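The structure is given below, and queries will be raised subsequently.
All protein chains of the complex are present and in place, except for one that has been dropped.
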Amino acid sequence: MGWTKKHIISIKDFSREEIDFVLRKSSEMEKKLNSGRASSLMRGRILATLFFEPSTRTRMSFETAMKRLGGKTVGFPFSEISSEAKGETIADTVRVVEGYADVIVIRHPVEGSARLASEYVDIPLINGGDGANQHPTQTLLDLYTIKKKFGKIDGLDIAIVGDLKYGRTVHSLTNALANYDVKLRFISPQELKMPRHMVKDLEGNKIPVKETRKLNLDDADVIYATRIQKERFPDPQEYERVKGAYVIDLKTIEGLKKSAILMHPLPRVGEISPKVDGTKFAHYFEQSKNGIPVRMALLCLVCGVKF
Amino acid sequence: MGWTKKHIISIKDFSREEIDFVLRKSSEMEKKLNSGRASSLMRGRILATLFFEPSTRTRMSFETAMKRLGGKTVGFPFSEISSEAKGETIADTVRVVEGYADVIVIRHPVEGSARLASEYVDIPLINGGDGANQHPTQTLLDLYTIKKKFGKIDGLDIAIVGDLKYGRTVHSLTNALANYDVKLRFISPQELKMPRHMVKDLEGNKIPVKETRKLNLDDADVIYATRIQKERFPDPQEYERVKGAYVIDLKTIEGLKKSAILMHPLPRVGEISPKVDGTKFAHYFEQSKNGIPVRMALLCLVCGVKF
Partner (left out) sequence: MGWTKKHIISIKDFSREEIDFVLRKSSEMEKKLNSGRASSLMRGRILATLFFEPSTRTRMSFETAMKRLGGKTVGFPFSEISSEAKGETIADTVRVVEGYADVIVIRHPVEGSARLASEYVDIPLINGGDGANQHPTQTLLDLYTIKKKFGKIDGLDIAIVGDLKYGRTVHSLTNALANYDVKLRFISPQELKMPRHMVKDLEGNKIPVKETRKLNLDDADVIYATRIQKERFPDPQEYERVKGAYVIDLKTIEGLKKSAILMHPLPRVGEISPKVDGTKFAHYFEQSKNGIPVRMALLCLVCGVKF
């Protein structure tokens, strides 16, 4: 994989070696960031953030990454898209923006839109989330968080909890973990189980998979919790009953391995009790913060900036 | 008061010495700004602006201050908050943002929210307005404007006009003025008088207070006008009648002291006639501009940047 001018569309485009390379470079970047030596790597360059749906967190994280590198950003926030521009094709929009910027990050509600957009531009384009499909930089920061804590990914027992059927984050992460020698545990209500084809693919890759409805976290090294969304349930009472069964609280963590970590892509809406925040298990704010060096590293890689 | 990492939540947290210190540093900063020597004090640092309600002016003023210092900003404008993020607690939001930025300014419609938010972060947090409660940087720029004009605050006769019951700006300013040897005159319709407890506090501090309904500005050094909002009146006709009685126009200023100044937190909606703008009394645009050096000074102080 030549990195310069590479589009970052899907974690499935990455081999294990490529993922490991990004994680290693992210670690180097974090050292540079903390020592203040990253602040002019992207001087004079511009990142365009094209967000066709509101996204506070991903946009801020990318903007912060670019600014920590001494670069600048120009925005295209959702609410400011004029009605005329709303009628424009993505192909036209990104070709116009190519005239302004050196690298693009795009979020769009339609699956496949990032791939489509990337076919029209010569500058690198990063997928910041396309519908229910992919969000590769989220996955890379998730993996980075795990690697930073345990020094490795191989050998870990990883539990993924919550909405495994619709969760974009969860699908990308699972795709990536299939490259490693891990044990996976999928914990969800019956209605929100991991899609069959994904489980089969894992089994084809010789990844041991356990699926349960009960929130059993014994022996897990990583617990990755996600939101269970009300709109997935026809019956609101059913939602309330189900949701309650997957809340991680002070009682839940009593049974955890001493070295286990709790992760969450955030925002959370009750899946992890705030009482857990002060414990050594809580890693979700650290995880969010890890997005900065990971995105800094990626931005430099695709722009051909050595570091 | 140690300034580095200090949260700026309420003007009531400031002693007179601390206020005077900020005003002195703001004056030094203004000199640096005008001579071009301020432009790299915050190089490499990021201010996060978290605005949970639209605020054109305060946000722009803080962003300008940060940029005049060579720093960068990342935004969280109201209209871009995703629906998911809207369900998030402030405690979670600020802890995520702490992973991105070096200092936070927050505006939120709920009283006490800035104080609450500050309890969750180690980086300094500045209150940019919490509901009807506090807006400490507005008060500091108000005081700075007075001090810059008169060289002092002690000894002045200060008239505050308009909605004294609900006005956040007016309450903060009055709290701060209680530290000085001033005469205060509160001019408002009966319905919008200064709260009793505030008047009692002033009297307890031996501050001479006069309350009137008539717009009598004789001998006043400072006239601080504020908006009277329609929604405070059950009867729209009553509103129109009352509002008209507090308009400062060319006739009003005929009777002013030669050295008097007119202030207003802006935006105005008729309280001061545009015909007054060209007179030497008009100080409201200057007042707004003074927000830049005051906020620059505060940002440097709380970030531990010497100047």
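The chains carry the letters A and B, assigned in the order they are written, with residues numbered from 1 in each.
Here is the rule we go by: a residue touches a chain if its C-beta (ideal position, glycine included) is under 8 Å from a C-beta of that chain, and two chains touch if they have at least 3 such contacts.
It should be emphasised that the depicted structure is a prediction, and the values quoted were computed from it without experimental measurement.
Participant: Using the touch definition from the top, which of A:Gly2, A:Gly87, A:Gly204 or A:Gly278 touches the missing chain?
Facilitator: Considering the complete complex, A:Gly87 is the one touching the chain left out.
Participant: Would you mind spotting which of B:Gly155, B:Pro208 or B:Pro274 touches the chain that isn't drawn?
Facilitator: Checking each option in B:Gly155, B:Pro208 or B:Pro274, the one touching the absent chain turns out to be B:Pro274.
Participant: With the missing chain put back, one of B:Arg16, B:Lys31 or B:Arg57 would touch it. Which one?
Facilitator: Hidden-chain contact among the options goes to B:Arg57.
Participant: Check each of A:Ile9, A:Leu33, A:Ala101 or A:Leu140 against the chain that is not shown and name the one that touches it.
Facilitator: With A:Ile9, A:Leu33, A:Ala101 or A:Leu140 as choices, the missing chain is touched by A:Ala101.
Participant: Looking beyond the chains shown, say which of B:Asn127, B:Ser188 or B:Ser288 touches the absent one.
Facilitator: B:Ser288
Participant: Considering the whole complex rather than only what is displayed, give the residues of chain B touching the chain that is not shown.
Facilitator: These residues touch the chain not displayed: 36, 39, 51, 53-57, 59-61, 63-64, 67-68, 70, 77-79, 227, 266-269, 274, 285-286, 288-289, 291-292.
Participant: What is the set of chain A residues that contact the non-displayed chain in the whole complex?
Facilitator: Contacting residues on chain A, toward the hidden partner: 43-44, 46, 48, 72, 74-77, 79-85, 87-89, 91-93, 95-101.
Definition applied: only the chains that are shown with their structure count from here on.
Participant: Would you kindly give the rotation angle relating chain A to chain B, two copies of one sequence, based on a CA superposition and rounded to a multiple of 5 degrees?
Facilitator: The rotation relating chain A to chain B comes to 120 degrees.
Participant: From the mean C-alpha coordinate of chain A to that of chain B, what's the distance rounded to whole Å?
Facilitator: About 40 Å, centre to centre.
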